[in-house]
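Here the complex is missing a single protein chain, while all its other protein chains stay put.
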Amino acid sequence: MSSGSSGSSGSSDFRGSGGSRSSGAFRYSRRKVVAGAAALAAVVALSACGAKTDEAGGSSDKAAKADTSGGTVRVGLLNSLSGTMAISEVTVRDSLKLAIDEINASGGVLDKQIRPISEDGASDWPTFAEKASKLIKEDRVAATFGCWTSASRKAVKPVFEKNKSLLFYPVQYEGLEESPYIFYTGATTNQQIVPALDYLKSQGRKRIYLVGSDYVFPRTANKIIKAYAKANGMKVLGEDYAPLGSTEFSTISNKVKASRADAVFNTLNGDSNVAFFKEYKSAGLTAKSMPVVSVSIAEEEVKSIGSQYLAGQLTAWNYYQTTEGDANERFVKAYKDKYGQDKPTSDPMEAAYTSVYLWKAMVEKAGSFDPEKVRAASDGITFEAPEGRVTVDGASQHIHKTARIGRIGTDGLIEQVWDSGEAIKPDPYLKGYPWASGLS
Amino acid sequence: MTELSGLRVRGLRVSFDGFTAVDGVDLDVRPGDLRFLIGPNGAGKTTLVDAVTGLVRASGSVRFEGTELLGRSVHRIARSGIGRTFQTATVFEELTVLQNLDIAAGAARGPLTMLRRRRSVPEPVARALETIGLTERSGSPAGTLAHGQKQWLEIGMLLVQDVRLLLLDEPVAGMSHDERQATGELLRRISAERTVVVIEHDMDFMRSFARSVSVLHAGRVLSEGTVAEVQSDPRVQEVYLGHAAVQDAGPTAAGPHPEHAGGAHAGSAVQEV
Amino acid sequence: MTEPTSAPGKGNPLKRAVPAGRSARAAAGFAAAALALFALAPLALSDFRLGLLAKYLCTAMVAVGICLAWGRGGLLTLGQGVFFGLGGYAMAMHLKIADAGPGNLPDFMQLYGTATELPWWWRPFANPLFTIAATVLLPMAVAAVLGSFVFRRRVRGAYFAILSQALAAALAIWLIGQQATTGGTNGLTDIRGFFGYDLDDPVNQRMVYFVIAAALLLLVALARQLIHSRYGELLVAVRDSEERVRFLGYDPANVKLVAYVVAAGMAGLAGALFVPAVGIISPAMIGIVPSIEFVIGAAVGGRASLAGAVLGAIGVAWARTALSEEFPGAWTYFQGLLFIVALAFLPGGLASLAGVVKRRRTARPTGEPAPALPLGEAA
């Protein structure tokens, strides 16, 4: 992350203020130790004698070092293979394995074969933290790829930061985050949500209704959408959230219908989408009268909902299976050869696939697996990804990506109807957008 | 004893979903009495006891030592000196005999006593153990006792509970002849200073130990008096014979019968009367 | 499963009513556990594994309460996640405030919230003493209110179980809905300090482990005292025959309430200590699934025996880790199988295995091994 951001942004994330904060904690500790010991009685006092309190920064260099001796290098794959999120994350794991196999077949990284170690996050955030810790400390992996939900990323973020190990996160997300030990290879908000709004505006659809799952990404996305709407003469007619996993959308579709909006901006996740679109169609709402722009529906989801319900609806991503280019043809073919001809490829899978190659390129540029050296080498790394050329922005550790609006066809594939023309520079805090100044 | 003491039931009525199990019972039991309640199945004997002890809701009036019991919760009634046993002996099977008695003796204990361990055997418990002859078994789980011993343990629990009114539901069912005699002697001793009401089907037992008898039929008191008086009452004979006729006609005990199983006793009772 | 009682025979039986060997054996077991927790585990385990053990011990603390309330009291405690969560959130709120430093809002509120100052219900948690008290007392208070309603109305068996689950679900959904002030689905994450100690420091992580181990032993001792007190005997009596106890002049609602409230306090403390051990508390630790998982550990080990419940909880949590590391794609088969085999075929849990062996050896008749559960009454 850029050291400059800590000063200006109100978010003052811990890293920027790290130095001053820990010294504050030190002063703070003297006072609190008395209170704490009194309250927790002899037990705490006893163990406190044995433990050195935090002499600022003294602890931080005990990070587990990656084990890169021998002919292989281990990397971690951290995805939910069970629980509710498995419906999405298993395909990401498959895609990561494809990239690793390809790289191994072509000689590996720095002449070492990659050995993937897969762990199940079980759709449970503390489990993600536990498994991340295990990959870093026990398996001594050189890097970890995975996580899907914002909650799982938030849970593992301190683990990677504490241990100074790298995570490659492949899913579009809500922005407002930069971590020195995370590379974000999915879209941030200005590469997906803002272009989608631009598109709606250009189509003259200015009265929109917001539907989302009740968690960080939709709520943040909708905050951005409302700020955008205010600045661009659009109107948000309503905003509804359903608990994750909720499958009852009759009331929400009633509200949407009654609002007579021009379009719906949909940030629902997972199972809820299936129920929502079935209800949407039952209510007589169509892509013509009131199109839905979805930011979490990719080819895999289309397949599970059915084009019967989705044909004509819009999506906003950076990649579709139909995206043109040799790199994508190779990717789609390799994926189908490995996992089955009926398996579609999607944006998060592509971002995951790309992330492994980006890591490889960074390692090779740095000539080392050392996370600090890899980070230092990251700026300007490019890769001819299935979605087109992507470039790593070293300061934010996000990547430049092209935004694409697609329309779902009756064949279940998504056809691109608009793109941003060039790769958009990542701007997770939306600093380049004046209307977004009040957001964070 | 003043006229306030003893059990005094007036116009007691209990109904379940339209079925009236007890239909206006009046009953007086004096202290020192050993009253037997008899009657065919479904006569409302157990329901009567249930109503007195607060287990089922009832209308009318039940006074014990001058205090109205109806409307009070079960444990409050128990604390005012009324104890009962059940048709099937219900002791705490996983607890030892001693623990069973200790719990029965301790309803009035304060929180501090409750949260400490039992370091010694309380005097009343030791006495009760002697009385019911289970001193040797005091450390055994109650579940391992023989059937008769369990029933004694129940009576022992009433003793340490120090109740002044004992309501016993078939206390000698399933006991051997000797055990019955012993139980009867025990009840006689107990009734010297307390009021005892016994529901019983065993007519031999009743004849041997009852001081007075009430016959219930169809939720009402049919007859009341000494054993001899009741036995000679033609209405009682009619009810038992009539009931027997129904019983013989077919074992249709499956109906919406509120009374628990126990048909076998009734059958034998018929021959006794 | 229940305490072994001396065989009848010589001497004054009343003297032996309080078994003599029991305390000595318990003391020995306690010493062995302390040795294992304080000496062996820190020596044998890596920092990472010790951290995991700390997490397991937290579930074991919940299991101590479950042993008391369910194993001894027959209460179907399927909502322990609520109390665990209350304790956890109380602690995490304080730590987030402390992490942010005086005058600052916790990081997630700055990112996702609209408030410019702490919500009123956050403010008391700035005080460490209030927080420490609240982690235990808040769950106990909620349990007391809930329990006094539920037990007095004689909601029992399946009703109580389903009702507890409904509450757990309601609390989880509410927390998720209040994202600006509770962190929503994310929960409260990235907790860095613990009463002035930097949690990044492995030495301090160890300290947290020792605190948790000590707390567990404390709870076990407390539960043991309760179980062997007169109250403990009464509780078993209530479990086996609630009506009978009522006819002895006790109000079973109060008896159950005590066990329920104590179990809630234990779950709350466990939740509070889980936070520094794992660095996160989220609604995922509160809902129906974690509530079931808490109970399963105790059930597999043996609900009515303290050692069984504690070891079961640790064992099940450990098995989850080990199986999922070994078979990331298929571990739920093994986990499901473990629950099925242990519960369907060993009603008293693994602890009853020891009991079976012991009984064989002494060839003594005993009572029913399986504690009767009071669902039949609800019918």
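All chains are identified by letter, namely A, B and C, in their written order; residue positions are counted from 1 within each chain.
Following the convention adopted for this analysis, a residue touches a chain if its C-beta (ideal position, glycine included) is under 8 Å from a C-beta of that chain, and two chains touch if they have at least 3 such contacts.
Keep this in mind: contacts and distances are computed from a predicted model.
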{"item": "Name per UniProt, for the chain absent here [options: \"Branched-chain amino acid ABC transporter permease\", \"Sarcosine oxidase subunit alpha family protein\", \"Quinol:cytochrome c oxidoreductase membrane protein\" or \"Coenzyme F420-reducing hydrogenase, delta subunit\"]", "value": "\"Branched-chain amino acid ABC transporter permease\""}
{"item": "Listed residues A:K303, A:K336 or A:K365, member touching the removed chain", "value": "A:K303"}
{"item": "Of A:I114, A:A129, A:A275 or A:L314, the residue in touch with the unshown chain", "value": "A:A275"}
{"item": "Full-complex contact with the absent chain, from A:R115, A:K226 or A:K255", "value": "A:K255"}
{"item": "Omitted-chain contact residue, chosen from A:G108, A:P180, A:P243 or A:G394", "value": "A:P243"}
{"item": "Chain A residues touching the omitted chain (full complex)", "value": "81-84, 86-91, 214, 240-243, 245-248, 250-252, 254-255, 258, 271, 273-275, 278-279, 281-284, 300-301, 303-306, 308-309"}
{"item": "For chain C, the residues touching the chain missing from this view", "value": "70, 76, 78, 149-150, 153-159, 161-163, 165-167, 169-170, 173-174, 176-177, 241, 243-244, 288, 292, 295-296, 299, 330, 332-333, 335-340, 343-345, 347, 370, 372-373, 375-379"}
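Here is the rule we go by: only the chains that are shown with their structure count from here on.
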{"item": "Approximate Å spacing (C-alpha centroids) for the pair chain A, chain C", "value": "35"}
{"item": "Centre distance in Å when chain B and chain C are each reduced to the mean of their C-alpha atoms", "value": "42"}
{"item": "Chain A-chain B separation of Cα centroids, rounded to whole Å", "value": "72"}
{"item": "Parts of chain A lying in touch with chain C, wherever the complex brings them together", "value": "10-14, 21-22, 24-25, 28-33, 35-36, 38-40, 43-44, 46-48, 50-54, 58-60, 62, 81-82, 118-120, 122, 124-126, 129-131, 133-134, 137-138, 149-151, 154-155, 157-159, 162, 176, 214-216, 219-220, 241, 243-244, 440"}
{"item": "Chain B-facing residues of chain C, complex", "value": "2, 5-6, 8, 13-14, 16-18, 225-226, 228-231, 233-234, 236-237, 240-241, 243-252, 365-368, 371-372"}
{"item": "Contacting residues of chain B [partner chain C, same complex]", "value": "53, 55, 73-75, 78-79, 83-84, 86, 90-96, 98-100, 102-104, 106-109, 113-119, 121, 126, 129, 135-144, 157, 161"}
